[in-house]
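Encoded as structure tokens, the structure appears first; notes follow it.
Not every chain is included here, but those present sit where they belong.
Which chain is which? They are A and B, in the order written, and residues in each are numbered from 1.
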Amino acid sequence: MGTDFRIRPLADRVVVKPVEREEKTKGGIYLPDTASKERPMEGTVLAVGEGRIDDNGKRIPMNVKAGDRVIFAKYSGTEFKIDDVEYLILSEKDILGIIQE
Amino acid sequence: MGTDFRIRPLADRVVVKPVEREEKTKGGIYLPDTASKERPMEGTVLAVGEGRIDDNGKRIPMNVKAGDRVIFAKYSGTEFKIDDVEYLILSEKDILGIIQE
């Protein structure tokens, strides 16, 4: 899994392939649908941007890389499909953590 | 496709020619109309500004250039028409990623 994904995200954006509900149950992580809380989702990072520019004009390196398994806030980002497969493009700050295998 | 487009965008703005729905289907990227998500759109960059000025008075270079095929958040930017062709002028931060051919 490399950085040759068809969409190259800009700045601190990340393309993620969300995990199907079935896989999540197998992996042991369950994401409850609570009214008072934002429900996280699980996915795999396919491509990352070069990082955003800080107030001094320096690029901040990204903390995730292609191949990382991540959880992210459910309603963050923007969905799109290529050849009928769903993807999500979101900002790195919407990624909550990396799942360690 | 050069920078001689009739409108020269200011700061970090970008003029984009949105792709027709028919073209999108051929290209394999499909953008679902989901209630809970902002739907992205696809287009071609026609002209870019010189970049915005940061807090230290330095110009931040742009990450997209004329000719780039991009996806962007659907409701961002401002529409206009020249000779009956629709264009969009939007800020670079509303561009999610560059489509690699």
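Note that a contact is a pair of C-beta atoms (placed from the backbone, for glycine too) under 8 Å apart; a residue touches a chain by one contact, two chains touch by 3 or more.
Bear in mind that the values here come from a model prediction, so they are computed numbers and not experimental data.
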- Message: Every chain here is the same sequence and 2 are shown, so how many copies does the full assembly contain in this file?
- Response: 7
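Note that only the chains that are shown with their structure count from here on.
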- Once the Cα atoms of chain A and chain B are superposed, what angle does the rotation have, between 0 and 180 degrees and to the nearest 5? 50
- What is the distance, in whole Å, between the centres of chain A and chain B, each centre taken as the mean of its C-alpha atoms? 22
- chain A residues touching chain B - in the complex, by the definition given at the top: 4-11, 13, 15, 47, 49-50, 53, 55-57, 75, 77-84, 86, 89
- The chain B residues in contact with chain A across the complex are 28-32, 34, 36-40, 54-56, 58, 60, 63-64, 71, 73, 92-93, 95-100
